[in-house]
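What follows is a single structure, written as structure tokens, with notes after it.
With one protein chain held back, the other chains of the complex are shown just where they sit.
For chain A:
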Amino acid sequence: MKPSMTSERFTAVQLMELDACTRCNECLNWCPVYEEINTGQFTPAELPEGRTATEQEALAYSPRNRIMVLKDFINKGYGWRARLFGPKHIPEEDILKFKDELYHCTTCGACGSVCEAGIDTVEIWESARANMVINERGPYGKQSGFIDLLKSYNVFAADQKDRLCWIPEDIHVEDTAEVGYFTGCTAAYRMQKVGVATVRVLDALGIPFTMLGEEEWCCASVAVRTGQLGIAKEFVDHNVNAAKKKGIKKMVYACAGCHRTSIIDWPKFYEGGELPFKVYALSEYLCELMDEGKLKPEDFKFKNSLDKVVTFHDSCHTGRHVGIYEQPRRILELIPGIKLVEMERNRSYQRCCGAGGGIKAGVSDLALKLAQERVRDAEEVGAEMITCTCPFCRRNIMDGINAMDTNVVFEDEMVLLAEAMGLDLTVPQNPYTDKNM
């Protein structure tokens, strides 16, 4: 008899990690989704209408509980009782209930950062989601539309030929270069100002760079985050091979989602497991150049003082997942007039804005609530502006700001840097001009 919940997509170490949970409950102190549900700020659609979740119902959406339930499911199929007496049946509604709880997670990784057993929770959630998809139980809500969108190789079903339609005419993109700039779908089609700011900064600092253009497909983040891995290998192979043809040795990213996917997920799918280039967050790359003496603070030739109290929101992807915390702050500290303040929860303890893990598409009202929490965090420390290196965070936090009565504004870090350097951020007219966020 086949176990009701199979071990497909789980690694051996992950199955061991399920048994490693000490039930210390530390993750409950940090999980933003559990907090929203437990405090009655958000009620999952699966619960009866008209009331908030009880303590036990909220607990079901916590990382600890997901580990416990997964462990129980796996034990029923493969544990010592199952070995001796055969797998125990799990009612399908129990598995589907778990799926709903699993897909309410933003995969922010706060639980993993504080886990006393060192469990790599994000990878477990994503493996569990992949397991759900393989067994036709996942994904959740609108997330199933990602695969259709990706038939056009980007998440906006836009024309790949327009991938570089926003590049200012005076910017020279090399045919081949050691440094490549991976734009990402969002900067290419919806937040082109971020793309313009990035290429302007690279150009102004005299860093020759190339881009993949039409050959840059979606990094596959949305598919990987939601467990829909069927297309991942094709997309990863395509992007990596396109980068190889361009001679890229260092790929830089101004999108945290693409950055995380490239550095953590691409090697899982790419043949041989090792990418032929090094993956950098743009701020990380600039700091490396400064550390090597190839770039000096005066090379930025700042022309404007921004005169704002700014707080930096660590994106989950570049922050907790990859471990880049200080470099974006070093770049911000270079900008004249900026007073950098820290929100109470910062770096590895940062509060997720709610955009990730497919939540923006799957449970958009939860994403909005979480974004508003983050804006309140910024208000508490007197910040006038939130900045970040993630277009997804930008989109969601701006949605949060728009839904609130607040004076806090948001701007991407590269845009701030380019503005301080006095660079022209005009986005050339293109078919996506009116769709820009």
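In this text, a residue touches a chain if its C-beta (ideal position, glycine included) is under 8 Å from a C-beta of that chain, and two chains touch if they have at least 3 such contacts; residues count from 1.
The rule is short, and it goes like this: contacts and distances are computed from a predicted model.
Per the UniProt record, the absent chain's protein name among "cytochrome-c oxidase", "Methanol--corrinoid methyltransferase", "ABC transporter" or "CoB--CoM heterodisulfide reductase subunit E" is "CoB--CoM heterodisulfide reductase subunit E". Which of A:Arg83, A:Lys151 or A:Lys296 touches the hidden chain is settled by the complete complex: it is A:Arg83.
In the complete assembly, the contact with the undisplayed chain comes from A:Leu15, out of A:Leu15, A:Leu205, A:Ala242 or A:Val309. Touching the chain that is not shown, out of A:Cys115, A:Ala128, A:Val240 or A:Ile263: A:Cys115 (per the contact rule at the top).
Taking the whole complex into account, chain A touches the unshown chain at residues 7-17, 19-26, 28, 55, 59, 64, 74-75, 78-80, 83, 109, 112-120, 123, 127, 130, 229, 268-269, 273, 320, 323, 348.
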